[in-house]
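Pasting a structure below so you can have a look.
Apart from one protein chain that is not included, each protein chain of the complex appears where it belongs.
Take a look at chain A:
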Amino acid sequence: MKTTNLFIALLLLTSGLFFSCEDQVTTTYTYRTMMPVYLEMSDVRARLITTEPAKPLDNPGKIYIYQDYLLVNEPSKGIHILDNTNPANPINLSFIPIEGNMDLAVNDNILYADNYVDLLAFDISKISNIKLVNRVKDVFTHLYRHDTGQIITFKDTVITTDGPRWEIDGGWALRSDMSFTANFSAASKSYGTGGSMARFTLMDGHLYAVDESTMRVFDVQNAAEPKFIKPINLGWGIETIFPFQNKLFIGSNRGMHIYDASTPHSPTRMAVYEHVVACDPVVVNEEHAFVTLRTGNFCINGVNELQVIDIKNPYAPKLKKAYPMLNPHGLGLAGDFLFVTEGKHGLKSFNVKDVMAIDKNQLEFLQNMKSIDLIPGPKSLIVIGPDGVCQYDYSAPSKLRKLSCIQVTNPVIIS
C-alpha cells in the first residue's frame, strides 16, 4: 500500500512538474568596457607618495633597465624596483605607488614617471630612500576633461547585464578594444625600454613622451628640473618610440615616422614611411630599420611580417625586403642579432648582418617560449610572456639559456 502511494505521488509530481512548464531561456551578456573615472587633480597631488615595501608583480607594463636595477611599471598603479645584480636571482626591493602611471625613464639618477597629467621626478640615487624631487604640472593635458582641474581616466571593468546583446554581435558598440579609450589600455600594455614598445624615451638631455597622437618634449639637461618645452602633433595611432643617433623613430599603426632631433628641443619630421594598418614596433641600426607588422587589436589586416627598411637617407626610407612571420609582437636588436617575439608561436633569433637573407640566417626558433616583448639588456635578454618576466643569458645569441623568471600574478595571455 505504501509503495502504491509513493507511485501516485511520483506520478503527480511528474505530471505536475511537466504540464505547467515550458522551456526557459535566460541570457546574460558580460563584457569588458572602459568605465570613466573622474578625479580631481588637486586631490591626486595632495596625496603623499612614499615608497612602500615590495609587492608581487601583478600585471607588469613597461620594464626599464637602469644600472643593476629593473624598474617595472604596474599600469596606473606605480613602479616596482628590483635588484637585478644577479639576473639569475632578481630581488624585489620596493614599490613606488604612483596613480595613473604608465611609463618611466631614468636620467642621471632621476626617475621620470607620469602621474595622470603631471610628470614626476624622483631622486633614486639612494635606492633605499627614493624621494620625489619635482612635479611638472599639467603636461599630459589630454586627460583633462575641462579646465576645472578634473581629469577623466578609464578603468577596465567587467559588467554583466541580463538579456542578450545580439544587436552588437559584430562587436562595435561596446568592444573596449575598438574604442578610442583602447589606446589607454594599449598604453598600459606597452613594454620595455630598450624594448621596442616604449613610449617614454630619453635622448640628448631631453625626454620624449608619446601618447596616441602627440609627442611631448621635456628638457632634462638639469635632471632634477625637467622643463616641459612643447607638444608636437603626430597624428593618430602612435604606438612606440625608438631613439637612435639623434633621430627618433616613431612607430604608429599606419607607418613609421622619422624625426630629426639634432635640435633636441624641437624635433622636425624627416619622413613618414607609410604602409597598411598594422601594429608595429620599430628597432633601428645605422642603415636599417626593422619593423614588425602583425594582425590583432585595431590592426586587422592579415599581414604578419618583418620589414627591413633602408634608412641611409632618412628623408626617403625605402622598403628593402619583407619576410613573412607568424605573429610578431616585439623585437630587439643586439649588434647583428635580432630577436622577434612571435606571440603564442614562440621566440625567434636571427643573424641580420645580411639583411637580404634574414630568413636563411634564423638561429633559433624556440616554440615553447611564448612571448610578447623583449629587451636586450646589458646582462640578460629580458622576455615578457605568459610565464612572467624571464631573463635569458644571450652571450651566445644562437643558444639562449634561461636564468630566471619573475612570477607575475596576472601574466599576459596570448590568444
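Heads up, the rule we're going with is that a contact is a pair of C-beta atoms (placed from the backbone, for glycine too) under 8 Å apart; a residue touches a chain by one contact, two chains touch by 3 or more; residues count from 1.
Convention: contacts and distances are computed from a predicted model.
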Leaving aside the chains you can see, what is the UniProt protein name of the one that's missing? Options: "ABC transporter ATP-binding protein", "Outer membrane protein beta-barrel domain-containing protein", "Oxidoreductase" or "Collagenase-like PrtC family protease". "Outer membrane protein beta-barrel domain-containing protein"
Where A:T26, A:N129 or A:N233 are the choices, the one touching the absent chain is A:T26
Absent-chain interface residues of chain A come out as 3-4, 6-7, 10-11, 13-15, 17-18, 21-32, 58-59, 156-158, 160, 164-166, 169, 171, 174-177, 186, 189, 295-298, 300, 327, 329, 343-344, 372, 410-415
